[in-house]
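This structure is in structure tokens; I'll ask about it shortly.
All protein chains but one are shown at their positions in the complex.
Our next item is subunit A:
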Amino acid sequence: MSDTPHVTGASPRARRPARRRRRAADNGLAYGFLTPAISCFALFSWYPLVRGVILSFQQVNFVSDPEWVGFANFSAIFHDPLFWTAWWNTVKFTGIALAFGYVVPFFLAVVVNEMRHLKGYFRVAVYLPVMLPPLVVVLLWQYFYDPGNGLFNTVLRGLHLPESQWTQSPRMAMVSLVLVSTWANMGTATIMYLAALQNIPGELYEAAELEGANVWQRLWYVTIPHMRFILAVLLMLQIVATMQVFIEPFQLTGTTNPDTITVMVLIYRYAFTVNHDFGMAAAMSVLLFVVLGAFSMAYIRLISREGTRA
């Protein structure tokens, strides 16, 4: 009880500045080395972010001073008939992309992991598309999808099967875009799943086998529980990434097709094609940022919870 702040308060207070000075001196070196990196981050990441938020409340022409317009930009985008179309398309794209891009790589990883031979070859083969620049991927698929002389329709024609309009039919357009995106990005998820799979102790499978568990039971009771964390992380990361889809709809169907216009394409349309209004584009970006921010927060919480558990 003699240690109450009331009695001994003067003494730690007197010691504090000295400790703080020492701590500052300890960290000075680190701060020194960090400064260039922090300056670059501030200039190229944080400043544009803040500027983007400011811009969403302004009307700019880049000649005279920006004009504050309050929520006018937000009101304008809420009144745009394409606003909800773009959000719905984005959610649809994300949903279909997860169905393909989240589940398929998992099974691919499980299969590759089970292989006795050529495991290395398949690992490389699955990852190869990731190394292609996105524009090359899209141009390649543009050729596949071309309804006139494209590869897919040529094959279908050869097999006497009905041809498809691929990106040009309202029914197929979104699925066609998801296929491109999944094909291009599947490798990363597969490699991550593979890494997680290899961390599962082999004895668990042996024990399960001794208990008489079949392939599906081993997958359900051993593999999936052990991959719970990586599955959750990849889900979050994929949601954040797929909601920002741009190059596939932009390049394959342009900024005009209401069947495939996504939030990012609409932002581009606001800034560069229809409205030439950077304020509206910034307002839409802020909304997207808020939505993605929520997912990112969930992701960070997940990581930190898992970190504490470990």
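Please note the rule applied: contacts are C-beta pairs under 8 Å (C-beta built on N, C-alpha and C of every residue); 3 or more make two chains touch, one makes a residue touch a chain; residues count from 1.
FYI, contacts and distances are computed from a predicted model.
Of the names listed as "Stage 0 sporulation protein A homolog", "Extracellular solute-binding protein", "Cytochrome d terminal oxidase subunit 1" or "Electron transfer flavoprotein subunit beta", the one that matches the UniProt record for the absent chain is "Extracellular solute-binding protein". Note on the undisplayed chain: of the listed residues A:G148, A:P162 or A:G212, the one touching it is A:G148. Interface with the hidden chain, as seen from subunit A, comprises residues 28-29, 32-33, 35-36, 39, 61-64, 76, 79-82, 146-149, 153, 163, 165, 167-170, 253-258, 269, 271-276, 278.
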